[in-house]
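A single protein chain has been omitted; all remaining protein chains appear in their positions.
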Amino acid sequence: MGAVVDLDAALFEGLCRLGDSTLVLGHRVSEWCGQAPVLEEDIALANVALDLIGQTQMWLGLAGEVEGRERTSDTLAYHRDVWDFRNLLLVERPNGDFGHTLMRQFLFDAWHQPMLAGLAQSRDTRVAEIAVKAGKEVAYHLERSADLVIRLGDGSGESHARMQAALDTLWPYTGEMMVPDATDAALAEAGIMPDLNGLRTTWDALVQDVLAEATLTIPESGFMHKGGKQGQHSEHLGHMLATMQFLPRAYPDATW
Amino acid sequence: MGAVVDLDAALFEGLCRLGDSTLVLGHRVSEWCGQAPVLEEDIALANVALDLIGQTQMWLGLAGEVEGRERTSDTLAYHRDVWDFRNLLLVERPNGDFGHTLMRQFLFDAWHQPMLAGLAQSRDTRVAEIAVKAGKEVAYHLERSADLVIRLGDGSGESHARMQAALDTLWPYTGEMMVPDATDAALAEAGIMPDLNGLRTTWDALVQDVLAEATLTIPESGFMHKGGKQGQHSEHLGHMLATMQFLPRAYPDATW
Amino acid sequence: PEKLAAFQARIDAGEKIEPKEWMPEGYRKTLIRQIGQHAHSEIVGQLPEGNWITRAPSLERKAILLAKVQDEAGHGLYLYCAAETLGVSRDELTEALLAGKMKYSSIFNYPTLTWADIGAVGWLVDGAAIMNQVPLQRTSFGPYSRAMIRICKEESFHQRQGFDIMRKMATGTKAQRHMAQDALNRFWYPSLMMFGPSDADSVHSAQSIRWKIKMNTNDELRQKFVDQTVPQAEYLGLTVPDPDLRWNADKGGYDFSEPDWDEFFEVLKGNGPCNTERLAARQKAWDDGAWVRDGLMAHAAKQHSAPVAAE
Partner (left out) sequence: PEKLAAFQARIDAGEKIEPKEWMPEGYRKTLIRQIGQHAHSEIVGQLPEGNWITRAPSLERKAILLAKVQDEAGHGLYLYCAAETLGVSRDELTEALLAGKMKYSSIFNYPTLTWADIGAVGWLVDGAAIMNQVPLQRTSFGPYSRAMIRICKEESFHQRQGFDIMRKMATGTKAQRHMAQDALNRFWYPSLMMFGPSDADSVHSAQSIRWKIKMNTNDELRQKFVDQTVPQAEYLGLTVPDPDLRWNADKGGYDFSEPDWDEFFEVLKGNGPCNTERLAARQKAWDDGAWVRDGLMAHAAKQHSAPVAAE
């Protein structure tokens, strides 16, 4: 983490972190297609995935523009391998049961929403514009996921146990979201992206409130995974990309 | 299904049917790596997969040679899409539980073993040589899978029920193996591959004996799926190829 | 019988029947079967398309496909609601589906094998569905008619998107053109089957037409579909897999081969390429989702009882 950071390079990184996270989470959520526990959730899950893919187009589109090497959002999505992906580890977690999918969504939304609120204040108007647009969608995502976490956490014995198991499993993947590295720091200093340390307070408060109402207990262990933002992922991402990228990789000359 | 069949073209087809079936089944079996119910089965499954991949190299290698368009076994395995695959539908079935995997193996082995015995008599010495080599391996596969089907079929209440469920699910995928099309007929007539109708007697007898000893009941429904040999597959094959072919598709210039 | 005559008179006069009004038991039953089957088709129909969402070849195509399956789930919801006005719950309908007592459109028992199939499903399957549904906007049962109006608007959008995929594929690389033609080959006859066998000898059909539950004969609609689709295939440079297809100037429409009705009845019986897997997927969703539905109900019960306890 050197002292001198090229701001455009940092912005490219920062945009990939946003766009890759929405892409990967959108992919995971879309894996539910036609398999949700109730029809309303089929609709909601497709809707969330759709929003996230739309946001991916905007973030990665801008990333390509900032980079200036003629890579489009599709090039970035379909023609990079795992080490170039900058998504958070949390979003590449496998779906598990509906409880895991929901808890993952909530823990992410609770970060995503204040993050976008911060980004809406960016000195880079391109960033701010995307954040405003995405922010409206994500406000709804958070409302839905928080509500469902409460209802299933404080639901039946089984639903409570499943939500607690999901929380225990996913908790160690949340730390990374709020620990800035040199890239985050440079972008925050330049007023382009919010200070991640600042997000922690908001996230903590929100998550504690909702989980308390859901009668769920935050795990005690302080251990946190890290590396996703820097391109060091779990074994799951490679399998996801093999699926996601099959057609553009197999038919590089085709347009669709 | 025209009357005139180019014999080399038919041979290429016939070899792809063999090689693609061993490739796809080898892939499925290899998905078990490190997850078998007992350590001895970890070893046996890896061994079966290894044999099948070795046979794939031989069959597809010869197919490429017969075709004469400089395609190697790797080109054929890694650079064709679903419609060019000629494997039996049975072998692309998902693993399911260990009972499904085992039953699939047995139903295939019971065909594979007499098929190879027939191929060992081929007038094409290249075919005969491969068949002799593969035949030794497959004799062991059949011995193992038949033995396990009997032990688990006639085991506990649960193991019996699971083996019966596996049989019921997989049975409609067995018909295709013994129904000759124009390609099969041309190859049989030329003395290159055995007559599939002739295999049915052997298969029926073997399968009936083993299933009877396993106290399992052959489903009554006569419905049989078809199309794998002609390149019309289930939705599962595409997902398998996305995984299998990822590296050669993503890095077409690389050698490994 | 008097009531019945009055009922028929209202239908003949083009009036809409509303849920709380009197209706013959046969009318109600037929509607429940038809609307329920249509709803199930929307739900099961998500599966063959869902098969390609994770492999959509561009972000744009992925977004469009997601929007489409979202619409389909939405259509399912409208239709279950319309059925509910007839006194049958969504859960009852779902259980009838899973028990094999109710059907869904057989077309969804065919697999989607390449990306072009997603185009073909939009172009041909949604095309055939629209052909069936447009007249149903004028059906006699109010809630059904209103549901169809909303659905048709979105479906025609889906069809255009499907055609657009096909156009890209048909004018693309060699492999893409192969996929496009292959998709047409596989989906042509199953699409023709979507209208059902010739209803010349069906008593049911005649009654349904009198009640304005069914607005056209199967053969009329099938002919219309062929006449609309063949020029589109020509435009795409694709070949309809029917050697006997030709323009018949006398009737002002195409002569075409009948689909293989034996196959149709086999698939209906459960013997199609994907019947077992489609139902298994729905069964799994239902079973795996039980704890979620129970949990939500348990929470609702707590909310409901809490204020009472506080009194």
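When the chains are written out, they are named A, B and C in that same order, and each has its own residue count from 1.
One rule holds in what follows: contacts are C-beta pairs under 8 Å (C-beta built on N, C-alpha and C of every residue); 3 or more make two chains touch, one makes a residue touch a chain.
All values derive from a computational prediction rather than experimental measurement.
Engineer: In the complete complex, the chain left out here touches which of the visible ones?
Structural biologist: The chain that is not shown is in contact with A, B.
Engineer: Of the listed residues B:94, B:155 or B:175, which contacts the missing chain in the full complex?
Structural biologist: Candidates B:94, B:155 or B:175; residue touching the omitted chain: B:155.
Engineer: Taking the full complex into account, find the residue in A:17, A:86, A:104 or A:233 that is in contact with the omitted chain.
Structural biologist: A:233
Engineer: So one chain is hidden, and I want to know which residue out of A:7, A:38, A:82 or A:185 touches that hidden chain in the complete assembly.
Structural biologist: Residue touching the absent chain, from the options given: A:82.
Engineer: Give the residue, chosen from B:7, B:36, B:185 or B:212, that touches the chain omitted from the document.
Structural biologist: With B:7, B:36, B:185 or B:212 as choices, the missing chain is touched by B:36.
Engineer: By the contact definition given up top, give the residues of subunit A that touch the hidden chain.
Structural biologist: Given the touch definition above, subunit A has residues 81-83, 169, 172, 221, 223, 225, 227, 232-235, 238, 242 touching the missing chain.
Engineer: Of the residues in subunit B, which ones touch the absent chain?
Structural biologist: 23, 27, 30-31, 33-43, 46-47, 49-50, 53-54, 56-57, 60, 73-74, 77-78, 97-99, 150-152, 154-156, 158-160, 162, 243-244, 246-248, 251, 253-256
In this text, only the chains that are shown with their structure count from here on.
Engineer: Counting C-beta pairs in contact, which chain pair has more, B-C or A-C?
Structural biologist: Higher C-beta contact count between the two pairs: A-C.
Engineer: With centres defined as the mean C-alpha position, give me the subunit A-subunit C separation in Å.
Structural biologist: Here subunit A and subunit C have centroids separated by 35 Å.
Engineer: Quick one: which residues in subunit C touch 2 or more of the other chains?
Structural biologist: Each of 55, 175 in subunit C touches at least two other chains.
Engineer: What positions in subunit B touch 2 or more of the other chains?
Structural biologist: In subunit B, the residues touching two or more other chains are 81, 238, 242.
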